[in-house]
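As you look at this complex, bear in mind that one protein chain is not there, while each of the others sits in place.
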Amino acid sequence: MSKTAFVQLLDLAAGLVLVISFAALWLRRLATVARMIAVQGLALAAVAAVIGIYEHESELVGVAVLVGILRAGVLPGLIRRAVRAGDELREVESIINVPASLLAASALTLVSYATTRDVVALSPAPQVRAIPLGIAVVLIGMLMIVTRRKAVLQMMAVLMIDNGIALVMFLGTSGVPLAIELGIASDVLLAVFILQVLTNRIRTKFGGTDLDQLRALRD
Amino acid sequence: MVGVALGIAAIAATLAMAAGCVLPERARVVWVGILTAASATAGGVAGIAVLAGSARFTANYPDLLPLGGIRIEFDALSAIFTVAAALVAVPASIYGIGYGLHGPSSRPVQVAYPLLVWSLMMVPAAGNVTGLVVLWELMAISSLILVLAEHQHNPEARTAAQWYAVVTHLSLLAIVVALLILAHGAGGESFAAMRSGAGRLGPGVTSVVFLLALLGFGAKAGVVPVHVWLPRAHPEAPSHVSALMSGAMVKLGIYGVVRVGWDLLGGGPGWWGAVVLIVGLASAMFGILHALLASDLKRLLAYSTTENVGLIFIGIGAAGLFASTGNRPLAAVALAAALLHVINHAAFKGLLFLGAGSIHSATGTRDLDSLGGLARRMPVTAATFAVGALAIAALPPLNGFVSEWLLLQSLVHSLPSKAVAVAVAMPVAVAVVALVGGLVAATFVKAFGTAFLAMPRSVEAEQAHESPRTMQIGLVALAGMCVALALAPTVLAEPLRRATVAVAGLSSGRPIHTNGVYLQLSGIQAGLSPLLLATGLGVMMVVALAVVRRRRVHHTVRDIPAWGCGRTLQTARMEYTATSFAEPLQRVFDDVLHPEIDVDVDHRTESRHYIEAIRYRRQTRDAFEQRLYLPLLGVVRRAGDAARRVQNGSIHRYLTFSLITLIVVLIAAR
Partner (left out) sequence: MSLTGTAVALLQVVLTIAAAPFLVGVMRLIRARLEGRVGPPIVQPWRDLRKLLGKDRMVSDNTGWVFSIAPLVLLASATLVAGIVPFLSTKSALDQVGDLFAVVYLLLLGTVFLSLAGLDAGTAFGGMGSSRAMTITAIAEPTVLVAIFALSVSTGSSNLGSIVAATLAHPATAASPESLLAFAALAVVTIAETGRIPVDNPNTHLELTMIHEAMVLEYSGPDLALIELAAHLRLVVFLGLLSNLFVPWGIATTAQPLQLLGAAVAVAVKIVVLAAVIAIVEVFMAKVRLFRVPELLAASFVLAFLAVTASFFLA
């Protein structure tokens, strides 16, 4: 693979990861958002694969395959089940409206760019230049956690944050040891399981997962 | 030459004030108008002479005033603002003749008017602190009198004048403090001494001076958050005075920021530019959103002034930011864009206010919702207002487009840049300028469309008639200026270079090149020819017209009633009003503006299923007024109430206060 082709493919794949975060904020149906998270996992796997092929690291390619299975298959599958289990309205409910959350996400992208300037300046490698994209994905995931009402969406947001962290990891270290990736992935798996159990509990207790209503528990 | 012209301006203004004092009512109005126009012409000639290459004019009158006397320093930067003032003042004075014969013609108004025009032209010429402060105060007081001109039949004017007086004097305080710190540190109160001595001030002190100057001058310019007086005071003044206030007076705030920040202080760190840029972005957005929802025509125009000043601030702030990153040529382009917009805005906002005045004097109302159909009844006003509306919406081939284009070019060519501030600010700035541009177009389609087109919505609008000849002359002159500035901006390339060079902290070299009809920028590969664009549009229109005419065999035009969806007898009640026109955009920006909406439904007495009438009322409150100023005023009032306890009417107590004060002063001054 030539250098320019590598840069091009890497930028496209990493850019796709970010654009999908925006799409997840924009879309209104829970099922579609879940699908977006799966596609984001695929794009993330593509990033790993591109780096692996370019640097001839077979282990990284292996990680890419694993990431693809886990993040585009297993985890989104769990979330889809959670969405299907909920008999409530299957639309995103948000504290701020869609255009406002999109604009906020754009601002977050700028923040991530402005704050990682020094990190990026450390190395001329094309991977490092794309690091702000990963940070932006993490920030957008947090924005989603903060502004969305449904617990299911919070689960998706956790996945998005994790995708962002993984992206930064791939770009920053050029190759993660398999063991670490596995460890992190199992952590996330655990988190998703716990969240799902919690969601189910909340639903059976209160008949819905609108987190705003949890405030009533305080008194 | 420059000195002579300025002298003539002063003499003509004095004569005009004398005429306003002594002559009887009708002659007073006529002579004040003519002499003020003469004074403004002379001032304009002086400015043009300096811009065309005459040496800058300096004069010193040390005995004219105690303290420092008055110095005059009239360079190319001053000249830009003097010319902008003269550009509005000449047509506005002629317009004022017709307006005054049917409106406010009392002595104070007629004396204050020439004084306002003269001081507007002379404030940029002041060359020392004393001179600037005196001229500034003359301008403030004369305009205050003019805002109060119609207070007898208009109680609104009184509250507006209160707001105006308070903000103006607080802003003067900020300006005086800033300039005194600067003069003290630099060791002289003439601008020349301040310029050379500014280096002696520490960086902290210069920043304090800059921020105070920005606060004081910004209040005059009407930027957020110190704009609150502007949408109140500008609508209440007589229209030709509103034109002067919006077209020329707010510009002097901009002049002050540029003069103090980037000339006397010689520029500063990048965050100065960033602050000005942010203020500009906020003002532009805030101004246009309120203008969009306003249905009072003059209030709409006043808010639009805040928006345009915002655009100019964006240019200046961007210039400061570029200069601090070392990109001087681009800074010069941004500054040139801002200065060109100063002149352009003077032309079209003056025109629009005069047009609003014509509407007001013909119909007695400024409420767009009860106007309509004026294009047939007032053809000259309609045509000239249309020119102003298209110009302010930055549509080619009119003059607003040229300065907006320059501004966009300077913003767009800032990247790639090493500076994070530039890289983060510029996409935001371009987005805001673009959104503002789109909203301005919507706002002025609304203003022109509901005032002049369709059927009249009230009896007053139905009975409107074209305004007197003198008022039409003022309108046509300003419309002509808009067109001239649009077609020949290349003429301004050299004057703009001289003006930007005068601002030492921002520019070097030549921002705009021109080879006859094309406008080209230094270091930027982009060209524009407004003249050829206009020609192209004209030719295409003629060709299209010719094709239509040739094809039409019958040559008949049939007048038919408008299609009412199968229903006959269309009435004006079915038309879209200004309020309804803005409704979709109001919904889009609901979360930002929080308008108050009342819907009253009256049911018939027989059954509540039949509706007698529905009233819809929408009011947008100024968030700054509600959240910032009114609480602040509350605090002041409570403090005043608390202080009242000290006064109980006992003369002994007051004398005790005097005694204590005396002792404290003696100890403090020991």
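Per-chain residue numbering starts at 1, and chain names A and B are given in the order in which the chains are listed.
Here is the rule we use: a contact is a pair of C-beta atoms (placed from the backbone, for glycine too) under 8 Å apart; a residue touches a chain by one contact, two chains touch by 3 or more.
As the structure is a prediction and not an experimental result, all values here were calculated from the model.
**Student:** Determine which of the presented chains are touched by the chain that is not presented, and list them.
**Tutor:** Taken over the complete structure, the missing chain's partners among displayed chains are A, B.
**Student:** Hey, which of A:R129, A:K150 or A:R203 is the one touching the hidden chain?
**Tutor:** Of these options, the touching residue for the absent chain is A:R129.
**Student:** Which of these touches the unseen chain: B:L173, B:L415 or B:L659?
**Tutor:** B:L415
**Student:** For the full complex, which residue in B:A442, B:V476 or B:L630 touches the chain that was left out?
**Tutor:** The one listed residue touching the chain not shown is B:A442.
**Student:** Just name the one of B:S54, B:T365 or B:S580 that touches the chain not displayed here.
**Tutor:** Residue touching the chain left out of view: B:S580.
**Student:** Which parts of subunit A face the unshown chain closely enough to count as touching?
**Tutor:** These residues of subunit A touch the chain that is not shown: 4, 8, 11-12, 15, 18-19, 22, 26, 98-99, 102-103, 105-106, 109-110, 113, 126, 129-130, 132-133.
**Student:** Residue-wise, where is subunit B in contact with the chain that is not depicted?
**Tutor:** 372-373, 375-376, 382, 386, 390, 393-396, 401, 404-405, 408-409, 411-413, 415-416, 423, 426-427, 430-435, 437-439, 441-442, 445-446, 448-450, 452-455, 518, 524-529, 532-533, 536-538, 540-541, 544-545, 547-548, 551-554, 556-565, 570, 572, 574-576, 580-585, 587-588
In the analysis below, only the chains that are shown with their structure count from here on.
**Student:** Per the contact definition, I'd like the list of subunit A residues that touch subunit B in the complex.
**Tutor:** Those in contact with subunit B are residues 96-97, 100, 110, 113-114, 117.
**Student:** So in the complex, which bits of subunit B are touching subunit A?
**Tutor:** Residues 420, 423-424, 427-428, 591.
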